[in-house]
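One protein chain omitted, others in place.
So, chain A:
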Amino acid sequence: METDDVPLDDKAKRMRDLLSSFYAPDPSSTDNAPSNPGTLDAINTTSFDADQYMNLLIQKSNLEALLQRHVEMAAEIKNIDTDLQMLVYENYNKFISATDAIKRMKTNIVGMEANMEQLLDKIMSVQSKSDGVNTSLFEKRERVEKLHRTRNLLRKVQFIYDLPTRLEKCIEAEAYVDAVKFYTGAMPIFKAYGDSSFQDCKQASEEAIAVIVKNLQGKLFSDSESIQARAEAAVLLKQLDFPVDSLQVKLLEKLEQSLGDLQLKTNDIENASMESNDPKQGKVSDSVHITAHEGSVRGFAEAISAYRVIFPESEEQLIKLVQDVVVKHFETTEQYVKGRISSANLMCVLRTIWTDVLLMDEVLSEAVLPVFSLEAAQIALKQHVASTFNYLLQDISDALLRVTVSSKEAAEEHSLQVALEASKKAVLQGSMDVLLDFRQLLDDDLQLLVQLRDFIIDWVQEGFQDFFRALYDRFLLLSGRNSSSRQDQGLTGAHGEKVLAGLVLVLAQLSVFIEQTVIPRITEEIAASFSGGGARGYENGPAFVPGVICRIFRSAGERLLHHYINMRTQKVSTLLRKRFTTPNWVKHKEPREVHMFVDLFLQELKESASEVKQILPQGLARKHWRSDSNGSTASSRSNQLRDDKMTRSNTQRARSQLLETHLAKLFKQKVEIFTKVEYTQESVVTTTVKLCLKSLQEFVRLQTFNRSGFQQIQLDIQFLRTPLKETVEDEAAVDFLLDEVIVAASERCLDPIPLEPPILDRLIQAKLAKWKEQNPISP
């Protein structure tokens, strides 16, 4: 079935192709692209080569296929023949129908010419008639038009003569709009003929207009008029060619003046809020002021909106004006912040400003006041945080210095303790207050503050970080200044020096207090209410790093403690230096009594001990401490050894001194002289004593003694033993050091023969008696 259909279709298609190719303008364009002549399909192309085709067919096909091909080809040729016949026939057909159409067209055209001529005649007659009518009416129309023009002119002249009275009437009725309309209408005529025929008229109407202008101005400036009316007045004035710009400037000045009023009121509010620190009386006036202020701001806002309606082009100036207001507000705020204020007061001010800003924003949103004031508020708040911390720092150093001064005046026994307590309180309470204060800022729901919340948190954290660094610097400064003034004062200002040394001790203890108590409290507080923030970016971590601060203060505490001990020992050092460099030890006289430097030394220690007692806590129970420590065996051993040595020293020390000490050292454990200082009374005093004794030993080593000199040293040291042991924690080390001094003296002695024990005893007893006599109370 398919095989039947396909050739049929092929046939019709070929026919169409052939026809179109016949009629087509360019037959070559229908040609297919030349295909390869080497195939059997090439039979339909123009480049068909019969011989080649034959050869190809014979080469490629067997006999049977050739026969079949022959049959096929014969059929195809027959087909083509019939097609050709049909084409010729159809062509002929079309030609015949074309001739028919032409014949029909020719018959239709023949009757038309007569009709056309008739039409032309009729049109000609209509035209001639209408011309006749036109000429007959022309004259009359001319006259009518002339009359009409004269009438109009007369009406205008009448109007101009009436203008002054009309204007008067308008002024009476306050119908300025009409008046202006009339006047502007008459303007061109006045301009043309004003100097001649209408002179009087012109003058009269100009006078009237002058009145109008005045009235309009008055209207413009009067606040009682409605905004609409004022706007109209402005428009009218502009129409009258009145210099509106100057008016605008004037009005702006007026606004600026009212701005000055606003400023004053802000100050009032600040004063009021300052007063409001006194709880009752202040509050009333505060609220009164606020309402008053709000009223004036509202008025200002209205004025601005009116102005804007009146002078629509003046936006820029207004924006500037309004921003000026805000800037001034914040300027005063910044001034205010520089003073000492609480956050509540600041908030009060900020709130006022914010309401102002909102009010003004309503009327002039183009000024982007909220954004603007947000930035300004950011600065103000930052300053506030900074200044608050500054004042806190000031407070603390004041607390420290005040006590210094007061104790200078009246040397009370517990002045240092008072100082410590006061400064402790200042630090802890102060920072807690500051935090509480800032909490208020965070808790408030003022939009301004809510937006700045993250910033505030960061600032507070940073503030604390910086504050403690600054405090640390201040501590160093306070103690450092002491160290420089100490040299100036020398021995003359012994009293002042004592106070300053005490201050260093107070600072040391305060550092410990800060590290152990204040920082954890603040960290807790910050974690509770100042967490978050993050405007700084998280990669930086939180601004407040308690670990760092703790470390700073721990080291500061240690440094200050060492500094205190140094100051103390330095004084003793000076004493000892005097004692050992002044006399000629080689020509020393026989010892008669304990030398007075011992008294001075002990007095220094007592002073130091009394300071220490006020400030530092007592250490652990002594016995407990000793039996617990590693040094216990060493100390007991060295004790025993010392006893041995002492008994022997009286008999045969003179000989083989060096050998003995060397041997002793061989068998003795090294006594730790320089141990770590603890924050206890005992530790500090012990360290001081140890350092002083070591200095004593070094001074002795630098001298050469005769026998009496050596004996003097022996006596002094022997006397020192008992009182020192009473004050000191580490008896073993002190004993060791005292022995070392005697050993050093004997080494540096030309003739080291010690005092006989009875004499030694007697001299010490004598001194003790004298000592008790002098200060009977002391132990």
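Operating definition for what follows: a contact is a pair of C-beta atoms (placed from the backbone, for glycine too) under 8 Å apart; a residue touches a chain by one contact, two chains touch by 3 or more; residues count from 1.
Note that contacts and distances are computed from a predicted model.
**Q** Assign the chain not included in the display its UniProt protein name, restricting the answer to "Dynein light chain Tctex-type 3", "Small ribosomal subunit protein mS29", "EIPR1-like beta-propeller domain-containing protein" or "Thioredoxin reductase 1, cytoplasmic".
**A** "EIPR1-like beta-propeller domain-containing protein"
**Q** Please identify which residue in A:Ile552, A:Val684 or A:Ile764 touches the non-displayed chain.
**A** A:Ile552
**Q** Considering the whole complex, which of A:Arg298, A:Lys328, A:Arg701 or A:Arg721 touches the chain not shown?
**A** Once the missing chain is taken into account, the touching residue is A:Arg701.
**Q** Pick out which of A:Ile522, A:Leu691 or A:Leu763 touches the chain that's been left out of the picture.
**A** Reading the full complex, the residue touching the unseen chain is A:Leu691.
**Q** In the complete assembly, which of A:Lys202, A:His329 or A:Arg748 touches the absent chain?
**A** Touches the omitted chain: A:Arg748.
**Q** Need a quick check: the contact residues on chain A for the chain that isn't drawn.
**A** Residue positions of chain A that touch the missing chain: 469, 473, 487, 548, 551-552, 555, 566, 569-570, 573, 581, 586, 658, 662, 665-666, 670, 673-674, 691, 694-695, 698, 701, 704, 747-750.
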